[in-house]
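Heads up, one of the protein chains got dropped from this complex, but the rest are sitting where they should.
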Amino acid sequence: MTNEALLELVGTAVAALLTIMVLSYALGDNAFFRLAAYLFIGVAAGYAGAVAWHDVLQPRLVAPLLSAGPAIIQDSSQLTQVVAPILLVILLLSKVSPTMGRLGGLPVALMVGVGAGVVVGGAITGTLLPQTVAAMDSLNPAVVAPQTGETGIERLVNVLIVLLGTLSTLSYFRLTGKRDQPDAARYGTRPLRTPVGVISIPWPILPFLGEMFIALTFGVMFAGALAAVILVLIERLQFLAGAANVILGGLLPAP
Amino acid sequence: MAEIRCPMCSTLNQADAASCKLCGARLKPTGRLGTPSEEPGPEMRLPATGELPPWLARLRKDVTGRGQVPAEVPPEETPEPPSEESPDWLGGLRPADSEEEGPPEGEVPDWLAEAAPAAPATPAEPAEQGEGPVPDWLVRIRAKAQADTPAEEPADTPSAPAPTVEPTPPPTAAQPPASPPELAAEPTLGLPDWLLAARPDEAPRKAEAETPGEPSWLKEAGLDSSPELPHVQALIFEGDAPRTPVSDADVGPISVEVPDWMTELKAPPAPPPEGRPNLAPATLPAWLEAMRPVDTFRSVVEIEPEDDQTVEAAGPLAGLRGVLLAEPVMAMPRTPTAGGGRLEVTERQFAQAELLHRLVEEEQREAKPRPQARPRPPLLRWLVSVVLFVAAAVPTFAGGPAFPLPRLQPRELDVLASIVDGAPAGQPILLVFDYEAGYAGELEAVASPLIDHLLGRGLPLATLSTRPTGPPLAERLVAQVAARHGAVRNQDFVHLGYLSGGPTAVQLFAAAPTQAVFRGYLGPGGSPWLQPMLLNVHSLSDFGLVVVLTTGTEIARTWTEQTQPWLGGRPLVMVLSAGAEPLVRPYYEALQPKVQGILSGLPAAVSYELRLGQPGPAESRWNAFGLGLTAVEVFLIAGLLYGAAAWLLRGSRR
Partner (left out) sequence: MRSGLHYLWTALAILFGVLVLSGYVLAVPSLQSIRSLLMQWAVVLSAAALLLGLVNMLSVHWNKVGAQEKGWPYSALLLLSLLGTFILGLVFGPDSAILTALFNDIQQPVEASLVALLAITLTVAGFRLVARRRNAASVVFAVSALIVLLGTGPWLIGGDGSWFLTMGELRAWWSQVWAAGAARGLLLGVALGATVTGLRVLLGSDRPYGD
């Protein structure tokens, strides 16, 4: 067996062992699960740090600085592309120190300000306006559903259902709240006289419908998530089967 | 030897002692205040004039017209031992030093000035500012004093003119006290009108014709030894002469005869008499109203009858009736009124009180150590685990049962296939691997046929990720599919590597890709933009198609929002986890969709593989997928039935 094959075998064995250790949580919390979890966290954090250094900081900042040397100060484009970010990074790393941490406010302000601008601009131009226009466009009776090809009554019914779902969901949201009623209910009940007696109906009706539509959508997403994780479980069991095949095949002498 | 008790500190002193050995209070009265029985005691006698400070002597002289008050006690008068009940606060009052500075000449003390009945409510003006009207009572005092003591030498007071005293009205809040019956036949004796008006059994007396300087009541009750009115010991000292109690007939310059009622200390409170001058009842706040006892409520401040009122026994007001007590009411023992306080308690308050009582009792009880609850075995979780493991493993290891493959293809698949078929041949396809490593099992199965389709058309691929783990995941999937098509890394597919910065980085990449990514993954080294397939790429629109593989709606929304202005009409396709599809669908189902293609879920992937005619990982997991979903459906239906049965049973029990 070559070194590479041996390394691959060892790697597969380790992966299979760790998979079993994690899946043992189905029986209950245990030390094996915690061992595997802490090991995973350490490796994941270390890998992310290595990628951040290798793919971003080193090629953008360190390599140009080392290659240009002190002459970098004379190059205006390098000043903005290299020197200024280096200073900002140093200021950001100063947040480690409690006494110098105040200076780290500048890079944080930059990240927060730029991020806020990007998010607000994207939300307005990418979602708010287009989705509002799409909701309005759907009411056009002459339009054929572009993706499904529906027309006529079938499309009209679908459009009305979509519109009702959109409006009722928005009415359920409340972006403001009273200070003394942080968890106030969105709707109450109201008695309604019917031939069979007095029944309580939710009022106002639109937030109640919104809650039902949201529950419906969350049910669809829950089903999708279930399907996804079932697939992952299947993949893990298939991996274990393959790993067993590899390990046993590797350990067993060739026929 | 007999001993006397100090009225102030109740210390026993020698009988012949003039002042207390402990507190220094005068033990023997200085002036005759009234009848022997009503006299407060020798300690309340007026001091001799020589013992008074000059200012006080001036006042006395002005008021009474007498200059001197003998210091010795008259022989027929023996100082009575002070009563046990006499207040001892008077003993705390130190005798005025004759050298102490009193009010300057002509200036009247404020308290004296405020006693003016008809004067405006301004403080007493200094004497230098001019003389004002003398109160009637003071006039009467003077007149009587002058009439009683004609033989007395004129006061040799250091101060000369009489200070002007402005008469002040008597307190309006208090009803004038009732006077004892002994005063029924007596003249006003200089008592203020308000005092005289309080007597219910006699008409208010008119003041006798008063001679200035001596009150009438003083005149009548002084030298004629009228025993009815007790003397009020005033804290006015004349010079340094020893203080000796004076007889009733020998009234000091400003000694006054105290009515009978002033000597009574323990008068029970009388019911409010009828016909008293009306006073505005006090308005109590609501919370205070609720607190008062029901039976003993007295809505108005009442003035007790004169006979029932306590006689002040000490101090400058000694001998007067109806004086506010110096001690707090709480300190004075008194018999409880009939009926007592009855508190109205509601049921809720009673219940709360009981609860509080129980809580306090429980606190005092020793808490037994609660036995640790035995952890219940998670039977449901074990059952679900076993069922799901068996459902996923049986088809994997045993191959069956076989589930029928999907016959109908979703509509989205046709759209997606047409997009891929319509991608320009020379332009690279951007694949964004933005899913967690944990979901690789699902996304690799779902995206595999798409990558198959792309590589099958010979389209170059460029992978990118906004996650640090994206590049190795991209390598895993693309390398696996590329092996089937003979594609070579860095020729047919390139890894652009990691793009840090979230939405900001996505927009930066969309606007200027070459300025966002500096180093690739598993590349030959240097900038990946130097690869031949990427030489003509300067913006996002230079890619033929953008495919985003993600499990989260946030990533999908970010790429949809941030890349639109720079796509330049290029299609954007989403390969999604089944759980994220509902929230991305609105971008897809619009007249002007932002997402032109969607591939989501294993059934769509299996259909895609069937369409391409290339079985892949999606189809290999179909049976296990079917059995696993069936197990989950069974559990959900069982839960619904259990819930419905429990609800029906609970309803029938009610």
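Think of it as A and B in the order they're written, each chain with its own count starting at 1.
The rule we apply is simple: contacts are C-beta pairs under 8 Å (C-beta built on N, C-alpha and C of every residue); 3 or more make two chains touch, one makes a residue touch a chain.
Because the structure is a prediction, the values reported are computed rather than measured.
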Considering the whole complex, not just the chains shown, which residues of chain A touch the missing one?
7, 11-12, 14-16, 18-19, 22-23, 25-26, 34-57, 60-61, 80-81, 84-85, 88-89, 92-93, 95-96, 101-121, 123-125, 127-128, 131-132, 134-135, 148, 158, 161-170, 172-173, 175, 210-220, 222-227, 229-230, 232-233, 235-236, 239
Determine and list the chain B residues touching the chain excluded from the picture.
380-381, 384-385, 388, 401, 403-408, 410, 436-441, 468-469, 471-473, 475-476, 499-502, 504-505, 507-508, 511-512, 515-516, 521-522, 557, 578, 581-583, 585-586, 589, 601, 603, 622, 625-633, 635-640, 642-643, 646-647
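The rule we apply is simple: only the chains that are shown with their structure count from here on.
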In whole angstrom, what separates the CA-based centres of chain A and chain B?
44
Quick one: in the complex, what on chain B touches chain A?
378, 381-382, 385, 388-389, 392-393, 396-397, 411-412, 415, 438-442, 444-445, 468-469, 471, 497-498, 500, 502-504, 507, 518-519, 521, 551, 557-558, 560-562, 564-565, 577-583, 586-594, 600-602, 620-621, 624-625, 628-629, 632
Going by the contact rule set out above, which residues of chain A touch chain B in the complex?
26-28, 44, 47-48, 51-52, 54-56, 58-60, 114-115, 118-119, 122-123, 125-127, 130-131, 133-134, 137-138, 140, 143, 145-149, 217, 220-238, 241
